[in-house]
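For this depiction, one protein chain was excluded, whereas all remaining protein chains were kept in their positions.
To keep things simple, chains are lettered A and B as they appear, and every chain counts its residues starting from 1.
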Amino acid sequence: MRKNSLITLLLLLGLLVFTACSGGSAADPTRAPATVSSTSSDNTSQSDTSTPAEPTPAPTVPQKLTIASGTDVENMNVHLVTASPSFSVLEHIYQTLFYMNTEGELEPLLAEKIEPGDEPQTFILTLRQGIQFSDGTPFNAEAVKANLDWVLNTDNAAPFRFLIDRIQEVVVVDDYTVQINLNSDFAPLAAHLSHGALAMISPAALEQGSEFLASNAIGTGPYLLSNWARAESVTLERNPDYWGEAPKIDTLVFQVITEDGARLVALESGTVDIAVRVPPAEAARLAANPNIDIITTPGLRTIYIFFNVTAEPFDDVRVRQAVNYAVDVQSIVTNLFDNAALVSQAPFASPIFGYSQQTPYARDLDKARELLAEAGVAEGTTVVLYHPTGRYIQDALVADAIRAQLREVGLNVELRTLEWTQYVPFVRAEAPDNQVQFAMLGWGTPTMDADYALYALFHSSQIPPGFNGAFYQNPEVDALLDEARTNPDPAAREAAYAEAIALIWNDAPWLFLYSEIQLTAVRTNVEGFVVHPNERLIATGASKR
Amino acid sequence: MAELANDSASRPNSGVKITLRRLFRSPGAVLGLIIVSLFLFISAAASYIAPHDYDLANFAMARRPPGAEHWFGNDEIGRDIFSRLLHGARLSLNVGLISVGIGLTVGTPLGLISGYFGGIIDMLIMRLIDIMLAFPSILLAILMVAIFGPSLQNAMIAIGIVSIPVYARLVRSSTLSVKEDLFVEASRGMGANHFRILLWHILPNTLAPIVVQSTLQIAAAIQASAALGFLGLGAPPDVPEWGNMLQKGRTYMISAPHIVVFPGLATLFVVLGFNLLGDGLRDALDPRLSR
Partner (left out) sequence: MTTYILRRLLYAIPVLIGASFLVFISIRWVPGDPAVAIAGETATPELIAQIRQDMGLNEPLLVQYGIYLRRMFQGDMGNSVRSRLPVTDEIALRLPRTLQLASMSLLVAAAIGIPIGVLSATRANTWIDGGSMIFALLGVSMPIFWLGLMLIVLFAVTLPRWLGLNEPILPPTGTGTWKHMVLPTIALAANSMAIQARMTRACMLEVLRADYIRTARSKGLVERTVIYSHALRNALVPIVTIVGLQFGTLLGGAVLTETVFAWPGIGRLLIDAISFRDYPVIQGTVLVITLGFVLVNLLVDVLYAYLDPRIHYS
């Protein structure tokens, strides 16, 4: 007995020590992300050897900027990621041919210019010279072709392939000239080429295959991937061979802190310099802190609730208008967003070409009840509202708030939420299977043109499985959108859009809500940090005092 | 836990009166009984005793801390938290009762059959139970809800299914020990069929551990339902389920902690109540542990 219990104790301790040790050693930050860090340090060393040692003499200690982001990078292959946080990291490593600045203007980046070719439906792209990828591969016409072909290759299933799917062929004319042959006229090509997903990856890396690309990042940008500790952080180091103006920050860390509150605690205590997605309720408190500034960035994303106009009770325009009258969007924005959102006055946000301001449906309960009564909707009718959770700022909260307000006009709203991956196919199900009555979605317009904002959402050709989840069909609107799409005259386009927007506003296929404002909290000693309206964080021009 | 519980009831209890007397002698059990009774009362009477309309939102009152008018403060869109908690009690009770019902109605026959017939049937059932027990129970519940879609109904079913092995094993071992008792032999000798024996002789003898286990299981179910709600895998967003309230209030944890403090406290007390009562019942039913 005695001997046995002694052995028990020893075995127990042994077990604990064993597990504790194995855990402990792995917690060692230098060892934890074994596969990822070893491969990525390889490419850093490669780039080191490719250049003669020419360390920029740093007058002060190396500067490190830590950004608390909400989610980890999905993967390092910029052609495959879809989420803004991923692009925020990767756009420091990879660069695009053109850059859409915060004002919505195109600037040359890796390409110097784009001009129509001699033949119809062609473009000639002139590239900037003397640029190398961080693995030493030169950036040239071959590299552009390799990247565009990779995205166009359907085997690679690139999510943003549609941006350039009108490209028929990419032809290398000479080292720095590329000819792009299209299969139709397509004016916004340059704008589409500015999308982060079409950034340039080293052709040598592309050849190594998907698994290599998933954990390595070899681009032309101001930073190099130094370490990726999955679900914890991504660390970037300044690229010593960067072709452009050298950034001031030496080390850039994107630390993943999923919890909103925890992100702010980290910022307030100074362990991070920047925190993204500040909950609106916390903004005022943070702004009162002398060490913290809040950057307010009106976004390009409009949040709306679409009605299925082919199903009861929202097939009646009066019911749709009644809902618009019943919901006090202004109060939601004021009280629940602390004004960190803009009440929609059109189906998309204002900085976008073709914007035409409408008068919001102001809250009018009597009118709402009257319209409902006229339409024969009985008191206590139950309708189901679908909404995503955690996809947009306070999305679930807004759904809850709308439910509360519709209750006041006698509509009994049931809320249902689905994981995003189930949500999208559900709300975009084709006609006979579509069970949606009304549902919340958001729509960003990265090209900053009304065509992107309206055509996909309101044109009758775009009903599900397209993006026109409302099944909205108005021949007049169709005609106006078609005209605006093909007419080269900007003034005529603007007029057509204004007319279309007015029609849409009155038909109310949506409960018009608001467009998002990104709140980013920054320590006051950080300067030059930029939050792009397209939700990208740009630290290239940042410095710390 | 289950093992201890079934030991306790392997012998017939010595009368309801003695059990109750023992129960009331334990202060813990009495406290448990009080909490559980209060909980039952609130579940039944929430609509009458709630001071405010639990579903009425006043945006201007969003995230207000507790005060004289709203005892537990207002939630993220300005609803009265106290009233919502009262209404949420009914949901928690439902989850507890229904999931325990599922575990009980599936697990008990499985255990009875397995223990009584033995042999290949026993082996098959027990292997199935082993597979279910190969998952940590919360993991299995999360998985099931994730698969069949988040809803209160699915949460109840998942929690119920997860508790099947507990009942099956409990009843099986009670059955095994009762089976060999003389009176079973005797009734079999007199030509009673299996069904009669199971129903009239064996089942009654497994009741005591089942009652104890079910009380504890209600506690576990309420806890699990809150956990699922917290992960967004439980009740739909429009009902005042406690886990749900926690999940939604979490974002405002720093500036308005009261939104998450009270639903958590409510869960804690109710679970504590059922655990106290279950413990008390077990002690009262188990002569060996009596003082």
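Convention: a contact is a pair of C-beta atoms (placed from the backbone, for glycine too) under 8 Å apart; a residue touches a chain by one contact, two chains touch by 3 or more.
What you are looking at is a predicted structure, and each value in this text was computed from that prediction instead of being measured.
**Q** Give the residue, chosen from B:Ala57, B:Ala226 or B:Ala284, that touches the chain omitted from the document.
**A** B:Ala226
**Q** Which of A:Ile257, A:Ile303 or A:Leu336 sits in contact with the chain that's absent?
**A** Here the residue in touch with the unshown chain is A:Ile257.
**Q** Which of these touches the unseen chain: A:Val173, A:Ala187, A:Ala231 or A:Ala284?
**A** Per the contact definition at the top, the residue touching the missing chain is A:Ala231.
**Q** For a quick check of understanding: of A:Asn101, A:Gln129 or A:Gln422, which residue touches the chain that isn't displayed?
**A** Touches the omitted chain: A:Gln422.
**Q** So which bits of subunit B touch the chain we can't see?
**A** 4, 27-28, 127, 130-131, 134-139, 142-144, 146-149, 219, 223, 226-227, 230-231, 246, 250, 253-254, 257, 260-261, 263-264, 267-268, 271-272, 275-276, 279, 289, 291
**Q** When the complex is taken as a whole, what residues of subunit A touch the one chain not shown?
**A** Residue positions of subunit A that touch the missing chain: 1-2, 4-9, 11-12, 15-16, 19-20, 22-27, 29, 32-36, 74-75, 77, 80, 82, 154-155, 157, 159-162, 210-211, 213-215, 229-232, 255-259, 261-262, 265-266, 268-271, 418-422, 424-426, 465, 467.
Note that in this section only the chains that are shown with their structure count from here on.
**Q** Averaging only over C-alpha atoms, locate the centres of subunit A and subunit B and give their separation in whole Å.
**A** The separation of the two C-alpha centroids amounts to 43 Å.
**Q** Quick check on the complex: what are the subunit A residues that touch subunit B?
**A** 259-261, 264-265, 279, 281-282, 285, 328, 331-332, 334-336, 387, 389, 394, 396-397, 399-401, 403-405, 407, 413-418, 422
**Q** Per the contact definition, I'd like the list of subunit B residues that touch subunit A in the complex.
**A** 55-57, 59-60, 62-63, 76-79, 149-150, 232, 236-238, 248, 250-256
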